[in-house]
Each structure stands twice: as structure tokens, then as C-alpha cells.
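Okay, handing you the structure first.
All protein chains of the complex are present and in place, except for one that has been dropped.
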Amino acid sequence: MASAPSSTRTETLSQHVVEVRDVAYSIGGRTIFSGLTLNIERGRVTAIMGPSGTGKTTLLKLITGQIRPDRGQVLVEGRDVARLSRRELYALRQRMGMLFQNGALLTDLDVFENVAFPLREHTKLPEPLISHIVLTKLQSVGLRGAWALMPAELSGGMARRVALARAMAMDPDMLIYDEPFAGLDPISMGVILRLLRQMNDALGITSILVSHDVEEITTVADTSYILADGKVVAHGNPQDLKKSDSELVRQFMNGIADGPVAFHYPAPDLREQLLADVD
Amino acid sequence: MQQSRAMEVSTGLFVLLGFAALLFLATQITNRDVGANGKSYEVTARYENIGGLKVGAPVSMAGVTIGRVDGIAFDQKVYKAVVKMRIKDEFNKIPDDSDASIMTSGLLGGQYVGISAGGSETFLKAGSQIQFVQDALVLENLINRLVASFASKKDSDAPAEEKK
Partner (left out) sequence: MSLARELLNSTTQVIAKMGAVMLFLGRILGQVPASLARPGLIVAQIHNAGALSLVIIMTCGLFVGMVLGLQGYDLLQRFGSESALGTGTALALLRELGPVVTALLFAGRAGTALASEIGLMRATDQLVAMEMMAVDSVRRVVAPRFLGGLIAMPLLTMIFVAIAIFGVQLVGVQQLGVDRGTFWSQMQGSVKMSDVTEGWIKGCVFGAACTLVAVYEGYTAAPTAEGVGQATTRTVVISAVLTLALDYILTALLL
């Protein structure tokens, strides 16, 4: 299988797999980040949280090299992602696994072929070995028996588990989860939570989790960043964050309806607008 | 993948059908006349006026097409049109004193080269030049001749009357 950039093998591995240094990014006139700095520690589950629209998915795109920051650097394993050539970027991505919000399974392939996809594209392994790897990965997410189903026949939770198996097929160093809990029933959610923690601990990989499901994150994340207004507003253990001094953080973590993030969308004075028609 | 066998077969059939159609079109609806160079030989003829003769026009004897006009050029030294013709190899007994005239097929049809046989014992071969030619009939010349012949008829009548 492909190897990571050689520089990381000859030096001691740094503690931070991903470093985001003072990144600014705007699109279509909207500023998404105006000076974002955070670090992802090796071997831990790090959560990225924040109100809707704060750019959590944009951050993932910056880390995976899909977009480039206007200012600042995003370093993965010590290398500036924005500076990598296409080939180097592809080599880097082979060390990462990504789980999309809706699974993003290839609809014209069955479950087995979906999990086998990265193996077939990047390796020349013989068929029995591919089969062995695929079935093992499916077994670890509990879906070995579903290998012949088509993605259209899977429930949301099952599709996401297959996507997890696929993300793990090449034994990556880092797993990225984009809203893994969105829209799942409680049982499926429990399954994903258990898998998330187990994968991380059993394989010693780094996990980055983007979500705004506070309760789930509290059970599974080691550390957490809260983003708002294009910056990091809080950082630390989820339990500690719930008792934070900042009102914004407390509102978010405890799910309070009104606070620093206002309930009402900006509007003119109520009395003026309603009574204006009466005259 | 399970269906790949059936898919391969149907794709193969499709491609076959496409090429069959191409073959059909190429052989059944195009003319299979004088084609490759090996089956024909070239002769030339020089004309004062070729009229509307075009490349690809047929060359015929006794109404049977024996070849095609291959090229038309202009010789600046003698100010004549040079018509190159390709004649099928099987027609190799054309006397070299034959006449090559430019004729019109039908009343308003296209023009072609009609060869009428001479009496010579030697035959045309590759590179021969046909000596006896008849130019295309040009409408204006015909009219001029007609007018001239009317005029001369008048002249020949008048002196005859004077002589009396």
C-alpha cells in the first residue's frame, strides 16, 4: 500500500497530526474564517462543534486539500496541504479515511465492491486477499452478511457503517467524520458511537469529528473545539465546556434557546410593524 | 459484476451492427466504378473548350461507361484544356485514332466524354494522347454561327440576283 511522505518516518512523529495556523477563508463575499487556529492531537478523538453555518465542513475541506485558505497554513503531518502537488495530495489522502454525511456509497456497486473500491484502485492485490480484507472490514462494522446488497437497499445507519468500513479499507492513520450522527435513529447512533470509539482505540488512529450533537460528542470525544464567528471560541474536554464561563459556550453545550446566539432573526420593532397596518 | 457478461455481449452486438451498417452503406449504395489505380490506365486529350465538363464525369463508348474523367488542367503553352481520363483495364482495345468528343447527356444534363472508335490497328495505352477531339458545344458560338449563316445566305442571294 502507498506510504506516507518519507519525512515523517525519519523524524519522530509530532504530537499534532493537523495544525491549522491563523487561517482566513471567505467565499462569495462571506467571511467564513478570520483567523482560525487549532491542533488535532495524534491518537485522540477531537470534535469540531459550533452553530450551523460556522464553517465546520469548510474546515474539513481545508484539511483534505479540497480548497485553499486565503491566508495562513493548514499542515497535515507537518506538510502544507495547499502547497502539495496533485500526486502528493493523492498520496496524503490515501492515509486518510473520510466518512460523509450520507455515506456517499457508489450507487452502481454493491456493498462488497464499494468497500473493495480503494483496494482495487490503488493496489494490485490478488482477489482472495481483497476478499479477505473486505469481509474483515465489514465484520468489524457488523455487516459482513450484507455484502451482496446494493446501496439503495440499505437503511441510513447501515449505509453509514458500510461507508465506515470503506474508509477503513486502506488502514488509514486518520479518520474524518462529517456529521456522522445526523438523522440516525437512537440504535444506529449507538452503533456508530461504539464503532467510533473502538476504531480509534483499537487501531491507534486519530479521529476528527464534525458534529453538533452535543450529547453524543460528550460521550465519545477526548477534546473538543467550538467554532463561532470564524474563530475558535472554546477548547477542551466536553465535560468541562458544559460548565464554561462563556455564555455562548454554555448556551451551545446546554441547548438553551436564547442567549448570545439570538432566537429572533433581526427584524424591525414589533409594535411598529404590526400596528402600522391598523392606521 | 454479475451482468457484465450479458452487457459485453450486447455491446459487442451493437458494435457489430454499427459496422455492418457502415459496410452496407459503403458497398450497396456507392458506385463501385473505377476506383483503385491498379485497375485502370490513364489517357489524355486536349481541347479548345471543355464547356461544363467536370472531374468525375463518365467516359463512354457506344453509351457504355468505360472510365471517368480524372483531372482537368490548363496548358499555358498552347492555351488548351488538358483532360485526363482513367479507363478500366479491361477496355484495352481502343484504336489510337479514336475521336473523343464532349457531349451532353439529355437536354439539360451533365457533360461527358464520348469516344467513337477509329480504324487504327494500334491501341491506346497508359499515357497515350487522343489526337482527334471535338470541343463542347457552347451556346454563344452556336448562336453566332447561326447568325453568320443567315447573313451569308443573304449575301449569296443578293449577288446572285445582281448577276441576273
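Assorted remarks:
Order of writing sets the labels: A and B. Residues in every chain begin at 1.
Please note the rule applied: a contact is a pair of C-beta atoms (placed from the backbone, for glycine too) under 8 Å apart; a residue touches a chain by one contact, two chains touch by 3 or more.
All values derive from a computational prediction rather than experimental measurement.
For the omitted chain, the shown partners it touches in the full complex are A, B. Check A:Pro69, A:Pro118 or A:Gly157 against the missing chain and you find that the one touching it is A:Pro118. Touch with the chain that is not drawn comes from one residue among B:Gln28, B:Gln76 or B:Thr122, which is B:Gln28. Per the touch definition above, the residue from A:Leu38, A:Met98 or A:Val162 contacting the chain not shown is A:Met98.
Along chain B, the points of touch with the absent chain fall at residues 4, 7-8, 10-11, 13-15, 17-19, 21-22, 24-26, 28-32.
In the full complex, chain A touches the omitted chain through residues 2, 64, 66, 90-91, 93-94, 96, 98, 100-102, 104-107, 117-118, 121-122, 166, 170.
Here, only the chains that are shown with their structure count from here on.
Chain centres here are Cα averages; for chain A and chain B they lie 79 Å apart.
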